[in-house]
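Apart from one protein chain that is not included, each protein chain of the complex appears where it belongs.
Right, chain A next:
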Amino acid sequence: MSMRPRAHELGVIGCHACGLVCEAPGTTTHATQCLLCGAVLHARRPNSLSLAWALLWAAMIFYIPANLLPVMHTDMLGSSSGSTIAAGIVEFWKSGSYGIALVIFTASVAVPCAKFLIIGLLLVTAQRRTPWARRERALLYRLVEQIGYWSMLDVLVVAIVAGLVKFKSLADIEPRLGILFFGGMVILTMLSAMQFDPRLTWDGNET
């Protein structure tokens, strides 16, 4: 690994909000503020790992009812049925819309599961302070940051469809509880990823 100095070794902190590099407050535990923008400076986000873990567990728990409960309820010419996320994907696949089935599968299943695994991996490795695959872990973190919010897709689809199909007794679509858990899961994973301090990946033993 290169010999480039790190901020905490030099006793400085880079402000996360404006980028100014300020002197770290030394041994005192008092929080300092950035001289330029006034944001609270932390060498490392306080309680980063435990908060990220808590939010990640909450998200994984939310993901269970999100998949088991119906996300919307369809009333069509007298016959009514509820459909889950998985049923929605299968329906698209069977009707021949493979592309759309893949898009929804990616946003609702692949992305959330990948996020659980990646955030979990980042947390375990950061906890052990291992030098293993640091560059690759940094890449995974940036990936999670960038793709995370796409899971919100299903929530918006349900919103739009439910908003449109309102034809009294003929046809009516309503959102159902599953989508609430699903949306909650997306927000919790986003918060978990934001709580994780990527600088922790680089702390600990050198190679």
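Quick note on the criterion: a residue touches a chain if its C-beta (ideal position, glycine included) is under 8 Å from a C-beta of that chain, and two chains touch if they have at least 3 such contacts; residues count from 1.
Just so we're on the same page, contacts and distances are computed from a predicted model.
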Looking at UniProt, which of "Intermembrane phospholipid transport system permease protein MlaE", "Paraquat-inducible protein A", "Periplasmic protein thiol:disulfide oxidoreductase, DsbE subfamily" or "Electron transfer flavoprotein subunit beta" names the chain that isn't shown? "Paraquat-inducible protein A"
Touch as defined at the start, partner being the missing chain; which of A:A59, A:I85, A:A126 or A:A162 qualifies? A:A162
Out of A:L51, A:V109 or A:A138, only one touches the absent chain, namely A:A138
Hidden partner sits against chain A at residues 1-2, 4-8, 10, 12-14, 16-23, 25, 32, 35-39, 76, 92, 95, 97, 100, 103-104, 134-135, 138-139, 141-142, 145, 149-150, 152-153, 155-167, 170-171, 174-177, 179-180, 183, 187, 190, 194, 198-199, 201-202
